[in-house]
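Notes follow the structure.
All protein chains but one are shown at their positions in the complex.
Presenting chain A:
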Amino acid sequence: MTKLKTEALRKSFGELEVLKGLDLEVKEGEVVVIIGPSGSGKSTFLRCMNLLEEVSDGRVIVDDFDLTDPKQDINKIRQNVGMVFQQFNLFPHLSVMDNITMAPKQLKDLSGEDARTLAMRLLDSVGMSDKADAYPSSLSGGQKQRVAIARALAMEPDIMLFDEPTSALDPEMVGEVLAVMKKLAEDGMTMVVVTHEMGFAREMADRVIFMDEGNIVEEGRPEQLFGNPQNERTRDFLDKIL
């Protein structure tokens, strides 16, 4: 069953067209990894999937709801699409606990008690339960990103979008975040991941998408795309980074 679909998606910043008509379909439980050189439009593409970036043309459909329809209640759909950012974007004025419970309390009318229980369960699953009362400024990058994942999961979304989740981390912290993502994938979460971690793509992706200059150049199973790339630009890119 299709969870998320883009149809002829275009995005321009002024004169500059950064997404040139992208079609993508993500099935339930599928893990799609988007790779490509910087400036290829992969982050913009991801940000269009929950309309953080306004779409210039084309459609974004999540669970049969058209996000680009102006009458659509975008907040309702976003509750179902979690997002994790490169810079974590934890709320610095709130404790780890409040970072996680704020949205469910606001949007799901969860009692303080229930929200706390939910948050503790999520913190436990990302290995951060001992930091519930800490403030973000006292956490390491890896810890921040794990809390950010727990925060996104607190709305119990069906789809998770990851925008270069390990790019701002010191190398020794990349592993702990990838491990959390791996567990999510194994639990059947539908995921779209923009990353430079080829190891993760190779191991966890059901499908890898290579983007360049606003186009999807090539896509396929990881062993196929990494082992036997068909397009010259894909080969160039992989030669440079592997």
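Going forward, a residue touches a chain if its C-beta (ideal position, glycine included) is under 8 Å from a C-beta of that chain, and two chains touch if they have at least 3 such contacts; residues count from 1.
Heads up, the rule we're going with is that contacts and distances are computed from a predicted model.
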item: Protein name (UniProt record) of the chain left out of view, among "Protocatechuate 3,4-dioxygenase subunit alpha", "ABC transporter related protein", "Adenylyl-sulfate kinase" or "Polar amino acid transport system substrate-binding protein"; value: "Polar amino acid transport system substrate-binding protein"
item: Per the touch definition above, residue among A:Ser56, A:Gln79 or A:Ser167 touching the missing chain; value: A:Gln79
item: Residue of A:Gly14, A:Pro92 or A:Gly112 in touch with the missing chain, whole complex considered; value: A:Pro92
item: Given A:Ile34, A:Ala152, A:Val177 or A:Val217, the one touching the chain that is not displayed; value: A:Ala152
item: Hidden partner chain, residues of chain A it touches; value: 50, 52, 75-83, 85, 87, 89-93, 98, 102-103, 106-107, 135, 137, 148, 151-152, 155
